[in-house]
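Missing here: one protein chain of the complex. Every other protein chain is in place.
Let's look at chain A:
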Amino acid sequence: MTQPMLKVTDLHAYYGKSHVLRGVNMEIMPGEVIALLGRNGVGRSTTAKAIMGEVAPKGEVTFKGQPISGLESHKIAHLGLGYVPESRDIFPTMTVRENLILGIKNMKKPGKYSVDDMLDMFTNLRARADNPAGVLSGGEKQMLTMCRTLMGDPELVIIDEPTEGLAPKIVHQIGDMIAEIAKTGVAILLVEQKLSIALRIANRVYVMGHGEIVWSGTPEEFRDRDDVRKEWLEV
């Protein structure tokens, strides 16, 4: 069996005195699409943030066999781990094109995508290439953030709540786009609340509750587990 690309072992995190992550364990294999499900406030986004070093992590996180907890964010990025945060964080005063250019890690070694590839893949962006990114709609901003991260040629992308606050039609589009990205062989850790999108594109599902993983399995196995759904996901 091949080595997991990302391995999280007994990960803890705190916000002040509150113990938010209580020993999270997970593994992501190369090219795999993982959905991390759970109710609001169970620590899904914190898991993403702790892996990326935005929240101080306690425990072991390795990426391609190398420990990354405590590593500076640009070094993590250069190892091939991309992050699309919940806040999207586009650069609003710069154009769509400039936002994409900033996704390139090293101008001397450009990745497999060019700015034009991205604009071709997502036609909404092509029409707006020279507009300031701040005027884009929520869905377009989400697409731009994902494309920007892809410009850096990541091997695994952590996408945090990509469909939050978006209209149902746009949610479907974003789902298609993530599936599209997965087809190129990039592994994805999708932090998502909407089951429809998560079950449609994931190979494996982790369910979180109270700061730890409470269930894991394939989407097919998940569909048969009404008990898991009732206990950990339904409001």
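What we mean here is this: a contact is a pair of C-beta atoms (placed from the backbone, for glycine too) under 8 Å apart; a residue touches a chain by one contact, two chains touch by 3 or more; residues count from 1.
To be clear about the criterion, contacts and distances are computed from a predicted model.
The chain that is not shown carries the UniProt protein name "Amino acid/amide ABC transporter membrane protein 1, HAAT family", picked from "Alkaline phosphatase D family protein", "Amino acid/amide ABC transporter membrane protein 1, HAAT family", "Hydrogenase assembly protein HupF" or "Na(+)-translocating NADH-quinone reductase subunit D". Considering the full assembly, A:Glu98 is the residue among A:Glu27, A:Glu60 or A:Glu98 that touches the omitted chain.
The residue touching the chain not shown here, chosen from A:Gly43, A:Pro57 or A:Gly152, is A:Gly152.
Within the whole complex, the absent chain has one touching residue among A:Ala77, A:Ala129, A:Leu195 or A:Val214, and that is A:Ala77. In the full complex, chain A makes contact with the omitted chain through residues 52, 54, 72-74, 76-78, 82-83, 85, 89, 91, 93-94, 98, 101-107, 148-149, 152.
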